[in-house]
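All protein chains of the complex are present and in place, except for one that has been dropped.
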Amino acid sequence: MLGYAFMGRAHSNAFLGLRHVAWPPPLLPRLVAIAGRDRALVAEAAVRYGYERWTTDWRELVSDPAIGLFDNGGPNSAHAEPTIEAARAGKHVVCEKPLGRDADEAFEIWRAVADAGVKHLCGFNFRFVPAVRLARELIEAGELGEIRHFRARYLQDWAESPALDTWRFRPAESGSGAIGDLASHAIDLGRFLVGEIESVSAIVKTFVEGREVDDAVEAVVEFSSGPVGTIEATRLALGRRNAMQWEINGSKGSLWFDMERLNELHVFRADGDRARGAKTVLVSEADHPFIDYWWPPGHIIGWGDTFLHELAYFLGAIAGRHEVAPYGATFEDGYRSSEVCDALVRSSQSKTREQISYRTLAG
Amino acid sequence: MLGYAFMGRAHSNAFLGLRHVAWPPPLLPRLVAIAGRDRALVAEAAVRYGYERWTTDWRELVSDPAIGLFDNGGPNSAHAEPTIEAARAGKHVVCEKPLGRDADEAFEIWRAVADAGVKHLCGFNFRFVPAVRLARELIEAGELGEIRHFRARYLQDWAESPALDTWRFRPAESGSGAIGDLASHAIDLGRFLVGEIESVSAIVKTFVEGREVDDAVEAVVEFSSGPVGTIEATRLALGRRNAMQWEINGSKGSLWFDMERLNELHVFRADGDRARGAKTVLVSEADHPFIDYWWPPGHIIGWGDTFLHELAYFLGAIAGRHEVAPYGATFEDGYRSSEVCDALVRSSQSKTREQISYRTLAG
Amino acid sequence: MLGYAFMGRAHSNAFLGLRHVAWPPPLLPRLVAIAGRDRALVAEAAVRYGYERWTTDWRELVSDPAIGLFDNGGPNSAHAEPTIEAARAGKHVVCEKPLGRDADEAFEIWRAVADAGVKHLCGFNFRFVPAVRLARELIEAGELGEIRHFRARYLQDWAESPALDTWRFRPAESGSGAIGDLASHAIDLGRFLVGEIESVSAIVKTFVEGREVDDAVEAVVEFSSGPVGTIEATRLALGRRNAMQWEINGSKGSLWFDMERLNELHVFRADGDRARGAKTVLVSEADHPFIDYWWPPGHIIGWGDTFLHELAYFLGAIAGRHEVAPYGATFEDGYRSSEVCDALVRSSQSKTREQISYRTLAG
Partner (left out) sequence: MLGYAFMGRAHSNAFLGLRHVAWPPPLLPRLVAIAGRDRALVAEAAVRYGYERWTTDWRELVSDPAIGLFDNGGPNSAHAEPTIEAARAGKHVVCEKPLGRDADEAFEIWRAVADAGVKHLCGFNFRFVPAVRLARELIEAGELGEIRHFRARYLQDWAESPALDTWRFRPAESGSGAIGDLASHAIDLGRFLVGEIESVSAIVKTFVEGREVDDAVEAVVEFSSGPVGTIEATRLALGRRNAMQWEINGSKGSLWFDMERLNELHVFRADGDRARGAKTVLVSEADHPFIDYWWPPGHIIGWGDTFLHELAYFLGAIAGRHEVAPYGATFEDGYRSSEVCDALVRSSQSKTREQISYRTLAG
């Protein structure tokens, strides 16, 4: 594990919880070592999360033959080199989103890791929200018909104060603000649920004086299969704590969702029923693919549980039970999301609709 | 009254209901005459709504000295000439939205009517939804601080069938599809609540084969005072019957609203209260300016009641109690909304962000 | 019309609105005369609502041969004599709920009016909320299976102040407090949707010092067909303005409802669908029996519109199109509701479960 802060904690908790909630797990993880910058903090994290060793030098993890999976939960600027080196050392890799600080860096990570031949997962954990997975299955089953609209907003409200100072506000470390942090999730869900994004028309905005990264982005998007819609992200929507909201309209039905009520999916079907309305589905039923990790139906889960689903799925891929794609996000997904993020910035500057072209490994 | 269909019925019902719900009304309307194209239907409408006379020739209304107020609820292509002629004949005029089929036509109507010196109201009845009026008053009182975001969507779902054939689908009569019908409401609310719109980046889309007007529009908007956001409209959002939804975020609070629950306004204030959350305000309290038209608090009102508020307000303006602006939409508001509608179309074609310039009467 | 206050206004508005919203109405009402205690107020009401005459003596209405329908919207103590006299004079009668101040009085009204052979309607207007009517139709169609539970609460919050002084707080005029005013609605809906009530176990409570009528009642109820549940009413539930909430659980599905969102019905069906959840039905679709009185789907209605539905239905019964029962409440329904109200009071005093026996006209 690289990183002991927010994501380091979330991932460690998931690795440890796996055996308690699902049995047998696909693989039984052994927590070999954790790396981090601050000696005291990483030492404490090792005790707390149950890692056998700790280090302030991530290269020790890369060279450790006992380690088979390298999980990168560090700041964005620490994604590329450690992840690539770990893959070259033959370790499977998890890397938090955004994969790179821009599309070029993300592409390089993907290319190097793919060349190394290991399994890779980019941390778009919202794919592992039960309601999102159910949405994907309903769409795959054709229940929405032809898709016409995708609208997504990721609204948070913690960034008002100009005094805030973390790596998330330093361009060299983060690459961008709300774009890489929040819009990237909305982009990945659009790609996961609807398809590839072809163009964007965007305005990127910094409201807080002196801030060097963006606070908000507003965009119109066009999908290559025809649907149009919007992607929005802001850290300045007071009253919206963690509101990743999306809506999809098709020719036979619609779906909508709000991360602040993540146990619920709203499902409308044009089925001619006289009691015509949208269902509020409490997504915790026995036929759901994540049911092993849950309590009985109706006993709702929390945000942290998405990491259990995600990492269990990745362990299943390592164990050869299934591929990472399509339900997990690969580094290719990480790269493609970054291409859209870059296009948002370009469109805001050029004031034109930006077409997006995606690089492939062969090319 | 010109028109006996949807809007003709809504306005007539409001004129008749005024005396029953508010007493004394600002002016006591006398329903002199109604005009429409179909002889049998307009004759029946006259009996039903209580008009003294009927005609198939709107010019008879214009020349009738008994008529002091001309209300135009006809199709968009019947807005310009009758409205202008009525104003020139010295009658106060109400005209449904969109004022013209494009900005040029809207400007001509505004100019001619303003020259005539009569009072004018453009039918943006959403300004007269109690929650919208409360929102305006909260914003005017500074409760939201500096505004950062305005997001509005007007979603309906009745236009799936290619067989649908009304004037609303004929470009010569309607001018546009979802843009003039739905987006214009969102634009007017943005202007009413936040301020003037400076630029738009849009995609306009027709999904249904053979249809000659737009089904949907997706746009990023920029306000001249700084806020950014989105305006969306579609007639193809299954499960959304009449969902005019908007959200405003400011530096001190946020508001959001859904027309399908029009009695409610959601209010978030960053007031340091430990029980931090958004209020769901049932907008029917005794201190509301529309209270005269209501039942006791909690006894909710319907969509049709907005016309009572609107027309009572206009009668009050005619009676000299107040101006039409700022709470009612004048023809200048109707024209300005049309400029934004036109910019949506231009932006979709040019694939660039379109700046909007507004004509003034002097210029 | 007897009464010009809250109910007088609601009924008059409905009589006048009928022709504007539905055409042709079953009968075209002519507003002959209105009676009330205060000379100035009743005179003004006559002008405002369009009555041809006014009087301070209700006996003039009874003896007026031009009047075919007598509508009693006066205080509870003014229900019996005028209603009975009007019926004896051959007029059809509407009387607001509760029919009598207790079951004996209600029975006498019913008996006398039935003897007179005229049509009678007791003003349980909640039967004419579209969602309630849809609920009844779904239950009749067997969609809920065998009913197990009925739970209803009518919560308001306007009666905190000890200084309040209207006839509603004077036992001689009102008979009871929250029981006759609010619980009677819940009782009628239980009877309308589920069946006859067999027993109650209740606590009746007055919280406000010096008040002579009840503020609240809490009761367990048993239906003769097997279901059990609760009926609650209070005027002291802060934050609940007009929250008549009910829920019904059956062996195949459930329904729930809140009067503060009266356009919505929540429908759960155990239909094996993977997307298992309760629908929120926006009750304004084209197949609803009240559609003639509405705007297009999604354009929601208000509390006042229930009177349009109710009085149009009664006019249809007078016109011979259908019976008052089962969709409208007859005076028998008014009487039976009063029997349950009386049992609530008895049970609170006896501290035992009170069985209810209903008188019949033959007996």
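Per-chain numbering from 1; labels A, B and C assigned in written order.
Here is the rule we go by: contacts are C-beta pairs under 8 Å (C-beta built on N, C-alpha and C of every residue); 3 or more make two chains touch, one makes a residue touch a chain.
None of these values were measured; they are calculated from a predicted model.
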item: Omitted chain's touching partners, listed by label; value: A, B, C
item: Residue of C:8, C:100, C:177 or C:229 in touch with the missing chain, whole complex considered; value: C:229
item: Candidate in contact with the missing chain, chosen from A:118, A:301 or A:329; value: A:301
item: Identified contact with the non-displayed chain, of B:77, B:206 or B:280; value: B:280
item: Residue of B:1, B:45, B:138 or B:259 touching the missing chain in the full complex; value: B:138
item: Which residue of C:71, C:105 or C:218 touches the chain not shown here; value: C:218
item: Sites on chain B contacted by the missing partner chain, in the whole complex; value: 134, 138, 264-265, 267, 274-282, 285, 287
item: On chain C, residues whose C-beta touches the chain left out of the figure; value: 148-149, 151, 153, 155, 157, 160, 201-203, 205, 207, 216, 218-222, 226, 228-230, 232, 234, 236-240, 247, 249-254, 268, 270, 277-278, 347, 351-353
item: Positions on chain A contacted by the hidden chain, ascending; value: 6, 9-10, 12-13, 16-17, 19-21, 23, 44, 48-50, 156, 158, 240-243, 260-263, 282, 284, 295-305
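Note that only the chains that are shown with their structure count from here on.
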item: Contact graph of the chains (line, ring, star, complete, other); value: complete
item: Chain closest to the middle [Cα centroid of all protein chains]; value: B
item: Chain centre separation (chain A, chain B; CA means) in Å; value: 41
item: Between chain C and chain B, distance of the C-alpha-averaged centres to the nearest whole Å; value: 36
item: Multi-chain contact residues (two or more partners), chain A; value: 277-278
